[in-house]
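Shown here: the complex without one of its protein chains, the others still in place.
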Amino acid sequence: MTRFAVLIVVLAAAMVASVAMGELNLAPRDVISALTAPETAPPYVAMIVNDLRLPRAIMALLVGAALAVAGTATQAIMRNPLAEPGLIGINSGAALMAVIVIVETGTLPDRLMPVLSFAGALGMSVLIYALAWREGTSSLRIILIGIGLGALAGAAATFVSLMGDVAAAQRAMTWLAGSLQDSRWPKVVTLAAWSVLPFAVLWGLARELDLFRMGDEVGQGLGQNVDLMRGVIILACAALAGAAVAATGPVAFVGLAAPHIARKIVGASHRLLIPAAALTGAILVLLADIAARRLLAPVQLPVGVMTAILGAPFFGWLLWTRRNE
Amino acid sequence: MLALALVALSLWSLTVGASAIPLRDLITALTDPYGASRDSIVLFQVRLPRLLAALSAGSALAVAGAIMQALTGNPLADPGLLGVNAGAAFAIVTVLSLTRIPAGPELVWVGFLGAATAALAVYALGSVGRSGTTPVKLVLAGVVVGSLLISLTTTVLLHDSGTLDEVRFWTAGSLKNRRMADVLPMMSYLLVALAVAVSLASQFTSLSLGAEIARGLGQNLALWRAVSAAIVVALAGTAVVVAGPLGFVGLVVPHIARMSAGPDYRWTIPLCLLGGAMLTLLADTLPRALLDRDIPVGVTMAVIGAPFFIHLARRRTGRNNATGAAA
Partner (left out) sequence: MNNSAGAILTAQDLWAGYGGAPVVRGVDFAVAPGRLTAILGPNGCGKSTLLRTLAGLQKAERGEVTLGGRPIARMGSKALARVVSVLAQNSVAPERLTVGDLVRQGRYPHRGLFSMWSSSDQAAVDEALEMTGTAHLADRAMETLSGGQRQRAWIAMTLAQQGEILLLDEPTTFLDPAHQLEVLGLIRALSEAGKTVVTVLHDLNLAAEFAGEVVLMREGEIRARGTPREALTEATLAQVFGLSALVVTNPETGAPVCLPRAPQ
């Protein structure tokens, strides 16, 4: 439990730091007073904190947690430590649908975004799974097919964004890079509402996820309803990934890195791993966002660029630690 | 045979576009390069540069893909998938944005540099470990480096809408609005690189047999790997300058070439040269002819290439590695 306490403290610190830093740096004490007792804080501080920076910080937290949990579950059911919704193209499916919404903005309401993104993520998962099915699936095949389908969806997203004018293209591009710029309270609430159920489902199925890591045969031998469980888990992952992508665009590598870090901290059992991965993912995205805002200030990088920059070396390190296999 | 088909296809592509030019007028216009007729202007200002761009980018990428597949022993290698194109594109976009010089032939050196750096990074990342470069590791490394470079490119473009407007079709792999003055200088680089590739074809055959066998055959591995990598970088860098980061040509064409001519690169390379030119030209012309709409060739190519890649992935991963880890 102390490990979780440490994670929560780090997360709280990252939250405060994220809210405190910006064009106008606030003292952490002011931030805390604005959060706990808004009436005592100076009005401009309360405004900056509650209207601008807090929704962004909470958005970062939620997106990080959602992608991390989706990544944890995908890694378990694909039995591959390199599988994550981004790498195997699930995010591209969600992104394609979202780009359509952005470019056709005006004709399609914003509310549809999470629904369509979810449909995109789900459609992609089903397609990957169906194409990878050849008397059973293999994780190798799933990854390669995911990459192929991801390229296809990426090309389609590019094509769609070219149909719009430059402004729409730029909006779509910002969003495709994964950005927290446009974090408003309603979007935060939508994401939270979409994430609760799939998160609860995946956590509730922790024992099934533990079994999945050992292969279908072992699960079947122990009486697991492998196909049903896999279907439910894929559905939940698609909901999480779709909601996160609808909110901020695809933020790369969180789903890859967070589960690995969390596994180092709490071990491989999913009952602990899922909450730990959620916390880790939240911390990662918060920190990446701070870096993205402050590194080249006043230029603001999209958070997805930052995670991609951090992710490539992480991936290299992952391959390095597995070099003897 | 293939060469004749390519000529016919080229002529056809010249007739297709916003205003159709009948074949007879086309020939009249072609024989009179300095004519002032509308057809002749369209032909020499618009269609011919575009045709040459398609032919050169296609053949360069296909040959580059074939050499990469031999070099890495990886049937899934392709300059697009392995991030080499993204490297060239990032370098070019960055230089354009920083220097504000108009896009010109000098950019090809920037493209070479970017392509070479990305290729090195992907190879280093993908060959980490005792098992060396396995196909999956290399593809994953390519995806990782590629997505990093693409998001960096995006970042540059987001802060510079001038450059964005200039290059956004180009980054999608579009051959629209090519000028003769852009394309012709590239052709000279390309012809040199392609000539070298064709003349060294038998070396690639030995390389493709794998490190141990090649060494056993007495091939100087370090030398020929470096030479092959240099050719790949030159071809891919040039192609990106001409057509933007165009994926899948380098994957699809070499496979088809090998299927029809076997594993000997003395046949594969020339076939790729013709086949790549043809496929790219087809991907560029077909949407114009059938849908009456200008779709970037990069998009069309993904539509053709991704299913092919998926098919390869399905065929090459057998039934019994359900529990195997990728790395």
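Going in written order, the chains are labelled A and B, and every chain counts its residues from 1.
As a convention for this text, a contact is a pair of C-beta atoms (placed from the backbone, for glycine too) under 8 Å apart; a residue touches a chain by one contact, two chains touch by 3 or more.
The model shown is predicted, which means the values in this text are computed figures rather than measured ones.
Colleague: Consider the whole complex, including the chain that is not shown, and state which of A:130, A:196, A:268 or A:297 touches that chain.
Modeller: A:268
Colleague: For the full complex, which residue in A:55, A:81 or A:275 touches the chain that was left out?
Modeller: The missing chain is touched by A:81.
Colleague: For the chain left off this view, which of A:43, A:186 or A:204 is in contact with it?
Modeller: A:204
Colleague: Determine and list the chain A residues touching the chain excluded from the picture.
Modeller: Output for chain A: 79, 81, 135, 204, 207, 210-211, 213-215, 217-218, 220-225, 263, 267-269.
In the analysis below, only the chains that are shown with their structure count from here on.
Colleague: Could you please state the distance in Å, as a whole number, between where the Cα atoms of chain A are centred and where those of chain B are centred?
Modeller: 33
Colleague: State the interface residues of chain B toward chain A in the complex, per the touch definition above.
Modeller: Checking each residue of chain B against chain A gives 76, 81, 125-126, 128-131, 136-137, 139-141, 143-145, 147-148, 151-152, 154-155, 157-159, 161, 164-165, 168-169, 171-172, 247-248, 295-296, 298-299, 301-303, 305-307, 309-310, 313-314, 317-319, 321-327.
Colleague: Applying the document's contact rule, which stretches of chain A touch chain B when the two form their complex?
Modeller: 79-82, 86-87, 131-132, 134-141, 143-145, 147-149, 151-152, 154-156, 158-159, 162, 166, 169-170, 173-174, 176-178, 215-216, 252, 299, 301-302, 304-305, 308-309, 311-312, 315-316, 318-320, 322-325
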